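Yeah, one chain of the complex is gone here, protein chain that is, but the others are all in their spots.
Let's look at chain A:
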Amino acid sequence: MTDLPGPLLLTSTGVTGLVVLLLLSVGGAHVARRRGERRDAARRAELTPLVYTLLDGEQTAEALADAPAVLDDVVLHLLPQLRGSDRQVLRDLLVARGVVDRASEQLSARAPWRRGRAAMLLGATGSTRHTPDLVTLLEDRSPDVRSAATRALGKTGDVAAVPDLLAALTTGRAVPSGIVGMALLDLGTPALPALRTALDSGTAPARALSASLLGLHGDLPATAALTAALDDAGAPAEVRLAAAGALGRIGAPQATGALARVTVLAVEPALRAAAAEALGRIGDPDSVPALAAGMSAADLRVRTACADALASITPEGRDRLRALGALDGPAAPAARAALDAAPLGSARPLAGAR
C-alpha cells in the first residue's frame, strides 16, 4: 500500500474538484431558475389576457402568430378545458403558430419524450387528421410513448380507433388495460357499438375491458350479451367478473336470475362477491333468497358482499338481515354490521326497466 499516495491523492483531488464544480453548478442553476420563473410568470401574465381577447373575437390568430413561445404553454394549458368553437379558435392559433406541424414532425423524433409529448399535443387539439400516425405509435418501442398515443387517441374523439385500441391490449408491445380503458371512455358513447362487438368476439382482455366500459356507460342494450358472458362457465374469469360488475352498474333486473345463480353456485369467491354486489346495486327483491343463501358462504368477502347487498334492498333485504342477525352462526355478525352501516330510509328503486 506504500506506493499508493500519488494516484490516490490525484484521484481525491479529481473527485473533490468534481464535487466543488457540481455544487457551484447547483448554485448557478438555482439562481438561473428563480430568474427564469419570474420572467415566465411575467410573460404569462402579459399573454393570458391576449388569449382571452382572441376567444372573445377581439383578436385574430394571425396577430398572435409571432408572440413568445410561452404563449403555446398558456394555450395548451387552456385547450383541454374548452369545447366547441373556443377549442377550435385555440386549435387554429396553434396551427397558425406552426405548433401542430412541428408536433407532427416530432412523432418520429429520436427521443421518446418528444414523440410522446407530440402525440399528446396532437390529441389535445382534438383533430382526427393524425389518427393513423397515432395508431402507428401504439406499437412504439417505448411503453411511455405507446401510453401517450393511446391517451391522445382518446382525446381525438375518433371512434374509428376503437378496434386498434382494443387490439393494443394484446399485441407484442401491449398497452396496459387501464390506459386503453381511459382512452375508450374519453371517446364516449359513440364507441359503444364497437365495444358491444368486442364483448362478443374479442380477445379475453378486450372482452373484459369492453364489459367494464359498457357497465360504466350503463348500456342497457348490452344486458343480454353481458348476461350470456356471466352465465358462460367456460368464459375467462376476468370476463365473468367484469360482466357481473357491469350488470350491477347497468342495474338491469333482467340479469337478476343469472347473478343469483352465480352468487350461490360459482366456485370463485371474488366472482360470487361481485355478483352479490351487483344484486345489491340492482335492488331486486327477487334476489333476497340467493343473497341470504350466500350469507352462509365460507368466504368472508362473499358473506360481507351479500350482507351489504341485502341491506340495500328495502324492506325485504333488511328484514332478512334482521332475522339472520338474531341467529347464531357466521352470518350474524356480517348481518348486524351491514344493518348498522346501512343508511336510514329506503334504498334506491330498481334502476332498470323490467
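Just so we're on the same page, a residue touches a chain if its C-beta (ideal position, glycine included) is under 8 Å from a C-beta of that chain, and two chains touch if they have at least 3 such contacts; residues count from 1.
By our rule, contacts and distances are computed from a predicted model.
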Which of "Glycosyltransferase", "Peptide ABC transporter permease", "LLM class flavin-dependent oxidoreductase" or "HDOD domain-containing protein" matches, in UniProt, the chain that is not displayed: "Glycosyltransferase"
Full-complex contact with the absent chain, from A:9, A:265 or A:326: A:9
Candidate in contact with the missing chain, chosen from A:50, A:160 or A:182: A:182
Candidate in contact with the missing chain, chosen from A:55, A:82, A:216 or A:293: A:216
In chain A, positions touching the absent partner: 1-2, 4-5, 8-9, 11-12, 15-16, 18-19, 22-23, 25-27, 29-31, 33-34, 80, 111, 113, 116-117, 120, 144, 147-148, 151, 176-179, 181-182, 185-186, 212, 216, 300-301, 304, 333-334, 336-341
